[in-house]
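Read through the structure below, which is laid out as structure tokens, and then see the notes.
Note that this complex is displayed minus one protein chain, with the remaining chains in position.
Labels run A, B and C following the written order; every chain starts at residue 1.
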Amino acid sequence: MGASRQPQPSPRPAGMPITRLTLSHQHLPGLILVALAGEIDRTTSVRLAGYVDRVRRIGDHVVFDLTELTFLDSSGLHVLLGCAHTCAAEGRQVHLAGARGSPARLLAITGVDGYLPVHAGVDQAITTVLTKDRG
Amino acid sequence: MGASRQPQPSPRPAGMPITRLTLSHQHLPGLILVALAGEIDRTTSVRLAGYVDRVRRIGDHVVFDLTELTFLDSSGLHVLLGCAHTCAAEGRQVHLAGARGSPARLLAITGVDGYLPVHAGVDQAITTVLTKDRG
Amino acid sequence: MSAFGLRCPIDPDLGYLRELVRLHGRHNGLTGERLEDLVLAVNEAITNVFDHGGRAGLITARGHAEGVTVEILDVGGRLTPEHLAAAHVNPTGGGGFGLWAILHLCDEVTLEQTRQGSVLGLHMHGRPAPIIPLERRRRSAGDSRHPTR
Partner (left out) sequence: MSAFGLRCPIDPDLGYLRELVRLHGRHNGLTGERLEDLVLAVNEAITNVFDHGGRAGLITARGHAEGVTVEILDVGGRLTPEHLAAAHVNPTGGGGFGLWAILHLCDEVTLEQTRQGSVLGLHMHGRPAPIIPLERRRRSAGDSRHPTR
């Protein structure tokens, strides 16, 4: 009996980090909803910054949907805050929605959850933004 | 801002292996179906041996349902073969059903899949056993 | 030999290193938030090795009677107690968060200078730590040239 060795699909190049962040967005009147799914660390936060820059229309508020975000590091926090500053220059705001687990913990420990408006869910965040704009 | 530290559920004792094997069985006329879910290694194979000893009625054929078994080592293989020997002494058989992935590979590499009857699914195994007994 | 525990070179694949630390912490009885706190703290320490340190080093993790300790050796050797003492957060400005988060997530933080480089020790107690006021925690972290082992 010989050692059977079937041809295998070519392996992922050794040492290449697997992409663990998925980004998507949705335009709504006066705001953009950006959903982050997966993990944000220093290897993926640059991608997030570029993405928001590209998809956000001038004058948009931004709601980050963090419901599916399982990991957030300080470099990701910097991107969220950088975005808040860009928005502030246009009189717009960044809202955080649905943060859980470790990302919620980082927001709490750093006090960012007291600096940026934070919402339990995306619906509340959107309602808040739309109501404010109308009022 | 102080470091908030909520009371936590008491942690699992350090170094204690997590139980990764779930066993269940079902009596059918003339046979017993034993389903293995999880991983069998030297820390769990003893439990499998005791379980089969306890639930098998004398005169039963045994069908092992390996569909949900993700890992099988040589000590688990010894238990399956030991059971086959016990059964053989009563003119009964051990059938293996639904093995996939790494467990299927171990059965192939060791030639056990040529020594014990192996079936793609549980239904085929049961049909084979019942048909044989009737014939 | 066992005393050395799990050891792994620092690697740019941070997700891989987080999984290793998570596996080791869980193996040593950490669960839930405490486990994820440790994972985040180690992630920040490694990030700093790439951003400010020698870009190479070693992670050593071990369980013991008091809980879990993860040491991050940075061959750059330029991390000082003053950096720890100066840790701050300022959402309106840039910078910061990394060391601040480390000091708040861990039950104890130690810093040691060795011939190989600076060794940041992150300690998680097996049971919930008593809540220590921030000022004391920061000072003790900044002062610990002679970490308690």
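FYI, a contact is a pair of C-beta atoms (placed from the backbone, for glycine too) under 8 Å apart; a residue touches a chain by one contact, two chains touch by 3 or more.
Small disclaimer: the values here were computed from a predicted structure and weren't measured.
S.K.: Can you work out which residue in B:T67, B:T86 or B:T110 touches the chain that's missing from view?
M.R.: Of these options, the touching residue for the absent chain is B:T110.
S.K.: Decide which residue listed in B:S24, B:S74 or B:T127 touches the omitted chain of the complex.
M.R.: B:S74
S.K.: Return the single residue from B:H27, B:R42 or B:K132 that touches the missing chain.
M.R.: B:R42
S.K.: In the complete complex, the non-displayed chain touches which residues of chain B?
M.R.: The list for chain B reads 15-18, 20, 39, 41-43, 71, 73-75, 77-78, 81, 101-102, 105-106, 109-112, 115-116.
S.K.: Provide the residue numbers of chain C that touch the chain removed from this figure.
M.R.: Output for chain C: 1-2, 4-9, 11, 13, 16, 19-20, 23, 27, 56, 58, 75.
What we mean here is this: only the chains that are shown with their structure count from here on.
S.K.: Could you grab the centroid distance between chain A and chain C? Build each centroid from C-alpha atoms only and quote it in angstrom.
M.R.: 25
S.K.: Would you pick out the residues of chain B that each touch at least 2 other chains?
M.R.: Only 1, 3-4 qualify.
S.K.: Two-or-more-chain contact residues of chain C, please, as numbers and ranges.
M.R.: In chain C, residues 33, 104-105 touch at least two other chains, as defined above.
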